[in-house]
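Here the complex is missing one protein chain, while the rest keep their positions.
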Amino acid sequence: MSKLRVAVLGAKGRIGAEAVRAVEAADDMELVAALGRGDKLETLADTGAQAVVELTTPASVMGNLDFCIRHGIHAVVGTTGWTDERLAQLTTWLDGSPETGVLIAPNFSIGAVLTMKFAEQAARYFESVEVIELHHPHKVDAPSGTATRTAQLIGAARERAGMAAQPDGTTTALDGARGAQVDGVPVHSIRLRGLLAHQEVLLGGEGETLTIRHDSLHHSSFMPGILLGTRRVVNTPGLTFGLEHFLDLN
Amino acid sequence: MSKLRVAVLGAKGRIGAEAVRAVEAADDMELVAALGRGDKLETLADTGAQAVVELTTPASVMGNLDFCIRHGIHAVVGTTGWTDERLAQLTTWLDGSPETGVLIAPNFSIGAVLTMKFAEQAARYFESVEVIELHHPHKVDAPSGTATRTAQLIGAARERAGMAAQPDGTTTALDGARGAQVDGVPVHSIRLRGLLAHQEVLLGGEGETLTIRHDSLHHSSFMPGILLGTRRVVNTPGLTFGLEHFLDLN
Amino acid sequence: MSKLRVAVLGAKGRIGAEAVRAVEAADDMELVAALGRGDKLETLADTGAQAVVELTTPASVMGNLDFCIRHGIHAVVGTTGWTDERLAQLTTWLDGSPETGVLIAPNFSIGAVLTMKFAEQAARYFESVEVIELHHPHKVDAPSGTATRTAQLIGAARERAGMAAQPDGTTTALDGARGAQVDGVPVHSIRLRGLLAHQEVLLGGEGETLTIRHDSLHHSSFMPGILLGTRRVVNTPGLTFGLEHFLDLN
Partner (left out) sequence: MSKLRVAVLGAKGRIGAEAVRAVEAADDMELVAALGRGDKLETLADTGAQAVVELTTPASVMGNLDFCIRHGIHAVVGTTGWTDERLAQLTTWLDGSPETGVLIAPNFSIGAVLTMKFAEQAARYFESVEVIELHHPHKVDAPSGTATRTAQLIGAARERAGMAAQPDGTTTALDGARGAQVDGVPVHSIRLRGLLAHQEVLLGGEGETLTIRHDSLHHSSFMPGILLGTRRVVNTPGLTFGLEHFLDLN
């Protein structure tokens, strides 16, 4: 079987360098280019890249994807900053190249994606649900983007199922004790030296609780998702948003 | 909306008595009979029961279901001891009453059922997986039936996905340290005063882990599953085995 | 060896009734009286009680202890509502009966007491520390009294060790995300159907974390502490505040 010809854009960054190593180590892939800032995109066409892993910056990503789509090169994109306008532009470009696939993923950690998916699926079966996210103390935002997204998915699932507000008999509380409210779901942010990125969803019903916990202990946790996305995007024309669409959950 | 007319068989047992209370407390159900050992099954027909919750013994269950199916009464069954012969008999009876539904569930805890389902879904995405089950010290079997079933589901999912054996560099071990092997999945049994019934599935991949944990703190945890099963069985003709088929996981 | 003659005051309450059973079941104790509201205290003297377990109300406790101390009966007290005035009064009474011992314990759960003690001991060795407490949704206060006390002990230990404020790079936060502040320690309160009373202290340092977790799954968890307190109070004249003073931690 011939190997998939893959290039990495943003190859000098920390995640990009890790992606270069991951592609090199994959049995079914061949690394044909590893481009950094200032390198010419023409290299992608010259080397016959079939797919790119795009890990650059919001300032560069649109130009890179324009080039890829025009040349029929599939793309797996980790760069952030997606607005409705940008997504509309991307869709227009893809309409003109109907066999090309682009995957944009806010999170390439399969564990994080499954945590969100399972929390959303379980939400309707439990009266109570709260989210705890735990990170290193250098993090500037609280809650994390992943925790906020998780709470939103849970809140929407509860609403679709017509569930009542969560039971909470609290009458006296210190400010902040009951966490932040995101779409009716309390979210608690822990900042602790020694941690990297962790999240726990606690669901409670009559006589039982279900806990789904994701621990990210190294940023290499993004690699399996990037490789899985690359293998799938070449057979998935058009725009896919979110790695969860490439997971088989049956 | 008229209420669903529900009877409980085995109403004097611990779980049965709890089921009686749960049916009484449900807004959309009416308890029409609560039968114990020696009570007459004709009461079910006389009271117009539409569904029964069957929580008796392997010695009584077949007679009870024969009566119910002949009278077009749907059944939710928690009694154990199901053999291929018994299931075949049940199917034959149901063929003669094509609008009647029977749900047999080895476990009515929604949390336990979701834990198994999620573990099975996640299994193919993680190189490593082990199961820890934790129970009170009076438990006579190790591992628990639920843990064994969970490991079997995981093992089958790994095999379907063509996964290699789990990585394990152990060369020197004390007997028992690495747990029991169930279909290639290590299972560890903890027995601790103060616990009731708990299970944890640990999945590990490059740089990350995913943990799914179920804690059963009271046997009332079976009630939401029994009520959900009752609501669904009346619209699900034929035999359904396992509560998971009544959960909407999309 | 002769058995210790023990009486229970408040024997009709939920915890009191459990204490009656626990004393009866203890090999080294004999239950000589179980008094409820309206029963005469003279029974304590008549039955030769050597120690009482006092589980009544703030309105009754002082009268009961006055009687006990005057009769040289040792007391283990779970009743709450202790003010400086009440403690001063108690000390005065005990000065007049120098061989009598009284133990007042805000918490008889040995697990809860050890959690506090260990958290206090470990505090000076970790840059970061946060407290999560998790309870059933009927609880009216947040954080729990135990969590507040734990955070205060940690905060005082950090101050004694001359530690700096905890590292926290948060610049953007939703209200409540970072919890309540108690003496410089963030405390987070979870309220979840299915839970009883649980607490987790998370300590983090360079490259590692230490977690101390207490799960109370049944109110019978108070009994071992009540029995231990009763055995020790008869040999510990004067006032002791807190079960931790009766634990040997070396």
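Think of it as A, B and C in the order they're written, each chain with its own count starting at 1.
Heads up, the rule we're going with is that a residue touches a chain if its C-beta (ideal position, glycine included) is under 8 Å from a C-beta of that chain, and two chains touch if they have at least 3 such contacts.
Bear in mind the structure is a predicted one, so any value in this text is a computation, not a measurement.
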item: Contact set of the excluded chain (shown chains only); value: A, B, C
item: Residue in contact with the excluded chain [from A:Val129, A:Leu195 or A:Val233]; value: A:Leu195
item: Residue, one of B:Leu4, B:Ala119 or B:Val187, that touches the chain absent here; value: B:Val187
item: Those residues of chain B which, in the complete complex, touch the missing chain; value: 126-130, 132, 134, 137-143, 166-182, 186-195, 202-209
item: Touch list for chain C against the chain that is not drawn; value: 109-112, 114-115, 118, 121-122, 124-126, 203, 205-224, 247-250
item: Residues of chain A in contact with the chain not shown; value: 194-196, 215, 217-218, 221
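In the analysis below, only the chains that are shown with their structure count from here on.
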item: Interchain centroid distance [CA atoms averaged], chain A/chain C, Å; value: 46
item: Whole-Å gap separating chain B and chain C, where each centre is the average of the chain's CA atoms; value: 39
item: Residues of chain C engaged with two or more neighbouring chains; value: 194-195
